[in-house]
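Note that one protein chain of the assembly has been removed; the remaining protein chains are unaltered in position.
Chains here go by letter, A and B, matching the order in which they are written, and residues are numbered from 1 within each.
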Amino acid sequence: MTLIALLDHAAVLVFALTGALVASRAQLDIIGFSFLAILTAVGGGTVRDVLLDRNPVFWMADPTYLGVAVIAALLVFFTAHLIESRYTAILWLDAAALAFAVAAGARIAETLGQSAAIVIVMGAVTGCLGGLMRDVVANEVPLVLKQGELYVTCAVAGASVIALAPMLGVGPAMTVTLSAAITFALRAGSIAFGWRLPVYKSRPPRR
Amino acid sequence: MTLIALLDHAAVLVFALTGALVASRAQLDIIGFSFLAILTAVGGGTVRDVLLDRNPVFWMADPTYLGVAVIAALLVFFTAHLIESRYTAILWLDAAALAFAVAAGARIAETLGQSAAIVIVMGAVTGCLGGLMRDVVANEVPLVLKQGELYVTCAVAGASVIALAPMLGVGPAMTVTLSAAITFALRAGSIAFGWRLPVYKSRPPRR
Partner (left out) sequence: MTLIALLDHAAVLVFALTGALVASRAQLDIIGFSFLAILTAVGGGTVRDVLLDRNPVFWMADPTYLGVAVIAALLVFFTAHLIESRYTAILWLDAAALAFAVAAGARIAETLGQSAAIVIVMGAVTGCLGGLMRDVVANEVPLVLKQGELYVTCAVAGASVIALAPMLGVGPAMTVTLSAAITFALRAGSIAFGWRLPVYKSRPPRR
């Protein structure tokens, strides 16, 4: 398995777990779990592949991705009641999936010879859009826009590592590892320690 | 008209009626009716065609689809007040449109030589995404995720008929008829008799 396929599989697996956990909060059946798991898992990468004109898109070229997402949905369906706080599980798994997906998306764009700007955007698209679809469809507040948390920022930082790698002369395995580590560390810092950028504050307050 | 064009036209017409009925609940004007009708009618098939790289997408290749959707919107604009329960009408028309669209989407994927997994996914994509777009845009609870009802399940079952047809040696007309009948029957059973799969129940309850 190539480095990119490994990252894409990891992102699909962990994003699928978050989709299924959101389904458990909405009390769906097993097919509803699988639907939200697949949408979350492949949503971002599908937009990336359509934009990059990669044909067929990754999960049509290799349907084992769909199998991985369904297995994740089954796993959550039968074990979610064992989890103390499903919201906390969603937050942390989503952070891990974000890290894998950003690295996968940016690396794919880079191997296609895209410019640094497009490499960063493709990292953000792959990382952010699957979770955004999950949250919009399930009518949850999108994690990506949660006030005062770092999210797209983490994706942009992680993808920038890959955009800059050709200048640094580091090998691909090291680059994607560093990229995923930075994405995850920033997101973890934001969840656990409240790391944030200054947010816009209107005067007078909104409501 | 080919079998596929017939199914696609039927799905477009009936999905457009549901989009227009949702527009009537939101008290839009005639162009708003047409907008929601077109979005619902061609949304799923458009994603299908983009994923399958069918170019141009079906309603660009044959703009009569748009005309059909606009006629459906006009029809509903002038007659919706005659309907006793618009929500019930939406539910049942959506079930019929789902049946047509699933058969169309799965059959298209099958004629392109896709694997069984992709045939099933394309049936579900074609059947489920137009209605999902309608509900997300109009801020209704998506039918596709309504707790305790069969929806994606019906699509998967109907599409599976087409995925399995090559092994059964049945002709295409019979296969799509059987597929649409199974999708509709399962959905009708869920609406009318409460057929369902076991749903995930958390302990303790969610709220």
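Everything that follows uses one rule, which is that a contact is a pair of C-beta atoms (placed from the backbone, for glycine too) under 8 Å apart; a residue touches a chain by one contact, two chains touch by 3 or more.
Owing to the predicted nature of the structure, the values given are computational and were not obtained by experimental measurement.
Novice: Of the listed residues B:Ala89, B:Val137 or B:Leu197, which contacts the missing chain in the full complex?
Specialist: Residue touching the absent chain, from the options given: B:Val137.
Novice: Which is it among B:Val50, B:Val170 or B:Leu197 that touches the chain not included here?
Specialist: Missing-chain contact among the listed residues: B:Val50.
Novice: With the full complex in mind, choose from A:Ile90, A:Val144 or A:Ile191 the residue touching the hidden chain.
Specialist: Only one listed residue reaches the unshown chain, and that is A:Val144.
Novice: Of A:Ala95, A:Val156 or A:Ile182, which one is in contact with the hidden chain?
Specialist: Result: among the candidates, A:Val156 touches the missing chain.
Novice: Pick from B:Ile30, B:Leu75, B:Ala89 or B:Ala185: which residue touches the chain that isn't shown?
Specialist: Residue touching the absent chain, from the options given: B:Ile30.
Novice: Using the touch rule from the top, list residues of chain B that touch the missing partner.
Specialist: That gives, for chain B, the contact residues 23-36, 38, 46, 50, 55-57, 60, 63, 66-67, 77, 80-81, 86, 136-139.
Novice: Would you write out the residues of chain A that touch the absent chain, in ascending order?
Specialist: Chain A touches the chain not shown through residues 50-51, 53, 114-115, 117-118, 121, 124, 128, 132, 136, 141-142, 144-145, 147-148, 150-153, 156, 196-203, 206.
Keep in mind that, in the parts below, only the chains that are shown with their structure count from here on.
Novice: Between chain A and chain B, what distance separates the C-alpha centroids? Give it in angstrom.
Specialist: 28
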